[in-house]
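A protein chain is absent from this complex, but the other protein chains hold their places.
In order of appearance the chains are A and B, and numbering begins at 1 in each one.
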Amino acid sequence: MSRKNGFIQELVKNRILFLMLLPVLVYFFINNYLPMIGIYYAFVRFDFNTSLFKLDFVGLQNFDFLWKSGKLLELTYNTIGYNAIFIILGNVLSITVAILVSEVKSKWFKKITQSVLFLPYFVSFVILSVIVFNIFNYEHGVLNTVLKSLGADPVDVYSKPKLWILLIVVFYLWKSFGYSMVIYLASITGIGEDYYEAAKIDGANTFQRAWHITLPMLKNTFVILLLFSLGSIMKGQFDLFYQMVGNNGLLYSTTDILDTYVYRSLKVTFDMGMATAAGVYQSLFGFTLIIVVNGIIRKINKEYALF
Amino acid sequence: MVSRVKKTAGVALSLALTASVFTACSSNNNGNNAGASSEPAKSSAPASSSASSSASASASASASPAGLDTSKKVHLQFYMLGNAPKDLPKVEAEINKMAEADLNATVTFNFTTWTDWDQKYKLLLSTGQDVDLIFTADWTQYQQYAKKGAFLPLDDLLPKAAPKLNEFVPKDMWDAVKINGKIYTMPATYQEYVTNGFVWREDLRKKYDLPTPVDIPTFEAYMEGIKKNEPSIQPVAFGSDVKGSLNDTFLDVYRKKVGALAYGMFASYDKPAEITSYWGSPEQLEDLKRFKSWQDKGYFSKNELNEKTTNQDKLVNGTAAAMMGDNPTRYNQTNSNMKTLHPDWELGYTPFAVTTGYATPVHPIHNGFAIPASSKNAERALAFYEKMVTDKRYNQLTEYGFEGVNYTVDNGYYKMLGDANTNGFPREAMQGWAWRNPEFMLFEPSYDGVKKIFDELDKVQKPDIYTGFAEDYTEYQAERSALEQVEKQYLYPLLAGQVKDVDAGVKTFMDKAKKAGLDKIQEAYKKQWLAYLSEAGIQ
Partner (left out) sequence: MRIKEDRTSVWFQILAHVIVIAGCILCILPFVLILSASFSSNASIIQGGYSLWPKDFSLEGYKVIFQVPDEVLRAYGVTTLVTVVGTTLGLLLMTMAGYVLQRKDFKYRNVFSFFIYFTTLFGGGLVPYYMLINNYLKFTDSYYALIWPSLMTPFLIILMRSFISSAVPDEVIESSKIDGAGDFLIYWRIVMPLAIPGLATIGLFLALHYWNDWFSSALFINSTAKYQLQFYLYNIINTSSFLSSIGAGAGIILSDGVPTETMKMSMAVVVTGPILFLYPFVQRYFVKGLTIGAVKG
């Protein structure tokens, strides 16, 4: 009762703020919360002529296909492994480049490079995969043509699963680091010039300024990026993996993630129960992880925590 | 229903919003349950109401004795796969003028495009959208959808709403499309062949005096000859779908497989009831070793599994010299595409019928139109579809566009005006395969070659006994999905000749497949297949 009172009091006190927030809340309620009813599909057997809540309840049967192949552990491991590398390297790279770009003195150089580094974001993985195939193709790819002309043996890149771990990471970084770099750049822009002036007077050089002023100021942004990527650690980058690897089973041992597995498995079976089940598994995983990590962040510094 | 949604939205705005915020927060350990169980009635309401309304529509239809009632104006939603032609709005307007006069109905022609068409097809049928007519084929899984109740049974409606069409389609075709004893689709009557045949570069064959491919040994000799004489050309192109373009095609011509039986099951056309597992058999091992030897000899690319260019494109541009299988129509198209680029090149074709001694014309299931169970205008949709097929004005307009604008008839042949890019409605631009009417069909002169092949095939035609089989995989769909993955991961590299030790590779594949539940699937599948054969009276 008292809690409710508190809420109403708050509602009255901050009514303008509530009103400003309302459209967003309504949007997410309609757009995201209402469709969550569909999670129920994960636990029933689908049928065309029966409505959702009259369908047969089948318990966890729709989850069966995830472990029937004996690959669930491997897939989970791959997915998390790749995402962990993506998160670490992606952030290191984009923070470094953002600092470098922001510290460069020449204005036009700064402007041009910023735009150029953002370019790869516009190339879709479908098109990239065509280019990559042109480079690595065994018979007449660019790489082997060069190797042969140098007298070296040609390399069959498409039969080396281990190598693809590296390639996938490189392609990911190439395409996406521009996006987070822009975010970091914007954050750097927001840092007051007076901090730097003060540091200069104290005799700090460029490296020291970057290390002691810029980096700490980016912590907040970093935490946000981190929490969002952790929440979807079991999902993501379907296009990258699917387009690059395609039908080549030789590479699956190192390049198969949950999303590609689910896509391939369910393309032949039109069962929405199983697709939903896979999504539930991914969500639960991300959810648990987030609760833990957010808890840790909260302990360290309450302000940085997301909720 | 609308008011119900509005009311919900209103509630959401004022009250439920704050409540759900607390639900989401306080129960965040099982937040999915909170969201899922909060308002069950809402999502079930529309689905059940549309289902019952369609049921009552069909009930009232069968109750009315006076044939088609066109007193009420209706608007039909027609769904076809693929891309819409540029001139569609004009054609649609013209059709609507006629349909309004004839049937008091108007229609919208919708196209799914090829982007995620399978996804969209599934969504259209499973979420109760306004769809009155939708394309069906074996490759859109007509049998499964029909079996699961996605379409309306047409048996009682046809004689009343579309008597002409009912007469026009031969009875054996109506019988052939039946699933569980009911008609769910209106089949196309034009008889064509989509069976495979060897395709090769005839000019190169002549130049180096190589044997004409008619079976596997001669095809191998041809590839060997190309490899020797034209080292820069890849002797044969398969593309990344090696299962379809290599293994299935091979089984088709070499072992006379009855059809695309799934899960590694095999039965020959002559003895369909003797169904065995091809996977793990000595025959499979033998075939895989053969494919491996092709790979070792460099007949196809080491990276075939990642190939991005279509086989036809590689042939046309001279980077590949053969395909193991393609159908007569597409061979003809590839040939004429090649001739425009390289007038002195030529493609040869041998239908597999030369080797196997029989050819199966397309099964009636191959092209058709169904009425979804959720349609509210089933009768009018049938009547309209009857017009599309049997009325020359409707038919030719939707197949070829406007005469004089999009095409002319020259000496009995179809002649497109302009080229495929500038013409707003090239031949069969609405993908009108299903409503083709042999009496009204117009062909391009280049099609004569195909007709000649068809005539040859007609002489040895036998019925397609596979496509009528409607598999029901409900009881093993988890295993089926798991198996799909195993197949891609362990079998595809074997097929592409990428596994050094074939024996060990097959063993790994079979181990993994068994773990995924292969035995259970094969057993159930076999049972269903035999039941189908005995029901259909096939020995």
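What we mean here is this: a residue touches a chain if its C-beta (ideal position, glycine included) is under 8 Å from a C-beta of that chain, and two chains touch if they have at least 3 such contacts.
Just so it is clear, the structure is predicted and the values come from calculations on it, not from any experiment.
Undergrad: Of B:115, B:411 or B:539, which residue touches the hidden chain?
TA: Only one of B:115, B:411 or B:539 touches the chain omitted from view, namely B:115.
Undergrad: Of A:35, A:81 or A:295, which residue touches the hidden chain?
TA: With A:35, A:81 or A:295 as choices, the missing chain is touched by A:35.
Undergrad: Kindly state which of the options B:187, B:239 or B:493 is in contact with the chain not pictured.
TA: B:239
Undergrad: Out of B:74, B:98, B:216 or B:260, point to the residue that touches the absent chain in the complete complex.
TA: Here the residue in touch with the unshown chain is B:260.
Undergrad: Mind listing the chain B residues that contact the chain we can't see here?
TA: Given the touch definition above, chain B has residues 2, 5, 21, 24-25, 28, 31-32, 35, 43, 46, 82-86, 88, 108, 110-111, 113-117, 119-120, 123, 126-129, 137, 139, 192, 194, 196, 239-241, 244-245, 248-249, 260, 309-314, 317-319, 325-327, 329-330, 333, 337, 341, 362, 366, 420-422, 424, 426-429, 431, 433 touching the missing chain.
Undergrad: Can you list where chain A touches the absent chain?
TA: Residues touching the hidden chain, for chain A, are 6-7, 10, 14, 16-18, 20-21, 23-25, 27-28, 30-39, 41, 97, 100-105, 109, 111-124, 126-128, 130-131, 134, 137, 140-142, 174, 178-179, 182-183, 185-194, 203, 205-207, 217, 220-221, 224, 227-228, 231-232, 272, 275-276, 279, 283, 286-287, 290, 305-307.
Note that only the chains that are shown with their structure count from here on.
Undergrad: Counting only Cα atoms for the centres, state how far chain A is from chain B in Å.
TA: About 36 Å, centre to centre.
Undergrad: Show me the residue ranges of chain B that touch chain A in the complex, using the header's touch definition.
TA: By the definition above, chain B touches chain A via 9, 12-13, 16-18, 20-21, 24, 28, 31-32, 35-40, 42-45, 47-48, 51, 118, 122, 125-126, 141, 144-145, 148-150, 234, 240-242, 301-303, 305-308, 373, 473-474, 477-486, 488-493, 498, 512, 515-517.
Undergrad: With touch defined as at the start, can you tell me which chain A residues reach chain B in the complex?
TA: Residue list for chain A touching chain B: 7, 25-26, 29-30, 33-34, 36-40, 45-54, 61-62, 64-65, 68-71, 129-130, 133, 136-139, 156, 158-159, 245-250, 252-253, 256, 261, 264-272, 274, 280, 283-284, 287, 291.
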